[in-house]
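Yeah, one chain of the complex is gone here, protein chain that is, but the others are all in their spots.
Chain naming follows the written order as A, B and C, and within any one chain the residues start at number 1.
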Amino acid sequence: MNTPGRTDGTWLQGAAAAMMLSFDVDAESCVLAEGAHFSNHPGVMSHQAYGPQVGVPRILDMLKDLDVRATFFVPGRTAEQWPQVVESLLAHGHEVGHHSYAHRRLVEMSPEEEREDFERGLHALKQVGASPVGHRSPLSSPSIHTADILAANGFSYDSTLMDDDRPYLLTTPHGTLVELPLHWTLDDFPQYAYLPDPPIGNAIESPRKALEVWSLELQAMRRYGGLFVLCCHPFLSGRPSRVEALRELIVGAQETGDVAILTGAELAARVKVDSSVPVRPDFLSAPLNHNHKSKVGPHA
Amino acid sequence: MNTPGRTDGTWLQGAAAAMMLSFDVDAESCVLAEGAHFSNHPGVMSHQAYGPQVGVPRILDMLKDLDVRATFFVPGRTAEQWPQVVESLLAHGHEVGHHSYAHRRLVEMSPEEEREDFERGLHALKQVGASPVGHRSPLSSPSIHTADILAANGFSYDSTLMDDDRPYLLTTPHGTLVELPLHWTLDDFPQYAYLPDPPIGNAIESPRKALEVWSLELQAMRRYGGLFVLCCHPFLSGRPSRVEALRELIVGAQETGDVAILTGAELAARVKVDSSVPVRPDFLSAPLNHNHKSKVGPHA
Amino acid sequence: MNTPGRTDGTWLQGAAAAMMLSFDVDAESCVLAEGAHFSNHPGVMSHQAYGPQVGVPRILDMLKDLDVRATFFVPGRTAEQWPQVVESLLAHGHEVGHHSYAHRRLVEMSPEEEREDFERGLHALKQVGASPVGHRSPLSSPSIHTADILAANGFSYDSTLMDDDRPYLLTTPHGTLVELPLHWTLDDFPQYAYLPDPPIGNAIESPRKALEVWSLELQAMRRYGGLFVLCCHPFLSGRPSRVEALRELIVGAQETGDVAILTGAELAARVKVDSSVPVRPDFLSAPLNHNHKSKVGPHA
Partner (left out) sequence: MNTPGRTDGTWLQGAAAAMMLSFDVDAESCVLAEGAHFSNHPGVMSHQAYGPQVGVPRILDMLKDLDVRATFFVPGRTAEQWPQVVESLLAHGHEVGHHSYAHRRLVEMSPEEEREDFERGLHALKQVGASPVGHRSPLSSPSIHTADILAANGFSYDSTLMDDDRPYLLTTPHGTLVELPLHWTLDDFPQYAYLPDPPIGNAIESPRKALEVWSLELQAMRRYGGLFVLCCHPFLSGRPSRVEALRELIVGAQETGDVAILTGAELAARVKVDSSVPVRPDFLSAPLNHNHKSKVGPHA
């Protein structure tokens, strides 16, 4: 077992930890996936529309103030409905990633359905000028085929799995993919999601508490050489006091002087050429035994 | 995209942010809508009766102490059962708004049922001397017809939707309505609602935590020129320590010197003549594409 | 509307507020009421047995240290299974109240079943030497008959309803009862109950947070002349750090110098002769309109 820390991987290039700011621009897609009838629920629709309409521009202003770039995962359906939002993301120099077409659980689709949904999502993003190289599965629910589909389509990375807090390589029948793992700890859903129907969550925590959870994790990751993947949703984190909490988090990271803030694509490019990161088979190649050939302990 | 801030709209008249103090006086209505049998549950009935019986007078005293006026949304059924409560609200100079008759989800009614419920609610309020110009749909569940019904009945504003944190205009087949949007962040349900049956919530947070959530949002809204719509329920927020938290919140707003505390009707009057606020079609005119013609970004 | 405060009722006898420390000794009864099969679940049974076995003696020691007396509501079934616990409560000079026989929801029983359960519970308490004059319905679920049954049996008070935070008189067909109302705010269930099956709760809050919620309420009640009815469960609040939080709460009350700590029976005796408290019909006499003849506002 190796000593965790700054020497863990060349991908860190001397930084103590890396931070990837990611936003899932679900908008209406994530509730319409729960039931098409919600399109006739103005209360629910307006709750979701806040994201692209108010949250995204406010987050863009904040990121611009701090001069950092982020990665926005956008469902194809949202790109179709809010094309100007995707255009605005690209105009600000941010990365746009693939987030399926309809924000349904990929694990519940047949392989054919999943491929179709993947292509439809890709097409919708390309229509508005995006060229995604990274993907995140909706609802943390990739299928055993997802990584393979990504590799087959020339994608560079996935950011969905939760079995590490540092990047690794995922081998699939169609080639190798970088995995940028994340976790609920750094997601805004457990802190802010509240909606009775569909029941997506029932807590409204203080932005100060969310900031504490995230700051403590960043601080500890600097000890362990980790990858901090923040996963926020503009319809949640675009609210005024929550944007201010994000601002404080990012300023805090900048002030450490040893946290590298990078997009998913930038991270993937670094990891791909780093021979020190673990290589693991995907679930299609080794279901259940996904990791059985890994050495125990942090990255080799 | 414009710069957010005090120049956002003439409706702010130079204030950094506006605060609308609103109270939904649901009393027994909101649990009877979940099941008529609860009328035989003294535990549940007494839990709800606390609102009109103890909460409202205590909140009225506090508002009087601080010399501010608020907006109380009252279901018709509650007005029938607690007429002296509505009379007391009016006697104290507060605004009384329409909150349906039976506190049922409007989205689950046929258009005919909804119109009937609307008129019955209006009639009940008029019987006790109120002349509502504003409406809030129960349970954040307006139908696609609600805005149109309001406009057709000469209402001035709605305060139900969640797709912005500044007022805007909503065009309906029967004319234009002011929308004063709100959000769960500024609602007391996620902080205080606890009742096992019917299961309306399961958390008892500290009033200090609720105050933190609300104060942080107010503080941030002063940066963004926002409309702070507090939505409290006397059966929850009328408890002693919670009234004191509200007192502290309002005193804090007063002490900033730049937050305008206004009723819904006062806000609507300001917004109606403000050509800088966005104009959006209602859901009846443009279901899913409610906002598709809006420019991206905060108010134009 | 009168001015709230110390002059509210002679029952306060000059105190700013009154505190009733009550403990519901549910032990196994409250889970067996959810399903008889739990008697074969050693995990669940042991979770509940902690109350009488460890929690009660520890709470008794703490109360003795602080020289205060409390009221313990005990289901008949628990008295039968843990007779030595009830004997111990009496030996320490505390009040023992009636809490039904089987800790089932009274609202789901027929009037005959409820009377039978009431008498069985009373008999079980008498068998171990208790002579209860007060009652609390399990699960905040009295029926419309409960108050009448209590009056018919010569009980002095009930402590179940939630429509006030000061005592009042409840008139029933069989006479008048004192009501000592309580609320979830001052209950330990929302703070500490956690059990997956049966699912009685899912939060483990810090005793410091519970203490904050309760202390803020006590502090505010001193402003409003309220009755602070703490409702704790030995299987929850008997844990070491929680007993220490209770100790701190009570010491805090004692140090104010203006909070009267009284048992339910003592409070009822005071209230019965206080002509300033409101008189309200019970739910049997006036369902839904329980309070319709009350004046609006705090106690007359």
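Rule of thumb we're sticking to: a contact is a pair of C-beta atoms (placed from the backbone, for glycine too) under 8 Å apart; a residue touches a chain by one contact, two chains touch by 3 or more.
Bear in mind that the values here come from a model prediction, so they are computed numbers and not experimental data.
Trainee: If you put the missing chain back into the full complex, which of the shown chains would it touch?
Mentor: So, taking every chain into account, the missing one touches A, C.
Trainee: Among C:Gly93, C:Pro111, C:Pro173 or C:Pro196, single out the residue that touches the unshown chain.
Mentor: Checking the options C:Gly93, C:Pro111, C:Pro173 or C:Pro196, the one contacting the hidden chain is C:Pro196.
Trainee: In the complete assembly, which of C:Thr10, C:Ser88, C:Thr176 or C:Gln254 touches the absent chain?
Mentor: Among C:Thr10, C:Ser88, C:Thr176 or C:Gln254, only C:Ser88 touches the chain that is not shown.
Trainee: Counting contacts across the full complex, list the positions on subunit A that touch the omitted chain.
Mentor: Touching the missing chain: residues 1, 4, 107, 137, 139-144, 146-147, 160-165, 181, 183-185, 187, 190-191, 201-203, 209, 212-213, 216-217, 219-221, 223-224, 226, 282-283, 287-292, 294-298.
Trainee: Which subunit C residues would touch the chain omitted from the figure, given the whole complex?
Mentor: Touching the chain left out of view, subunit C contributes residues 28, 39-47, 49-50, 52-54, 56-58, 60-61, 81-82, 84-85, 88, 194-197, 202-208, 239-241, 243-244.
We take it that only the chains that are shown with their structure count from here on.
Trainee: If I superpose the C-alpha trace of subunit A onto subunit C, what rotation angle comes out, expressed in steps of 5 degrees from 0 to 180?
Mentor: So the copies are related by a turn of 180 degrees.
Trainee: Same or different interface residues for subunit A and subunit B, judged by whether over half of the residue numbers are used by both?
Mentor: Counting shared over all numbers used gives less than one half: different.
Trainee: Between subunit A and subunit B, what distance separates the C-alpha centroids? Give it in angstrom.
Mentor: 35
Trainee: Any idea how many Å lie between the Cα centroids of subunit A and subunit C?
Mentor: Centre separation, subunit A to subunit C: 49 Å.
Trainee: Can you tell me which residues of subunit B touch two or more of the remaining chains?
Mentor: 202-203
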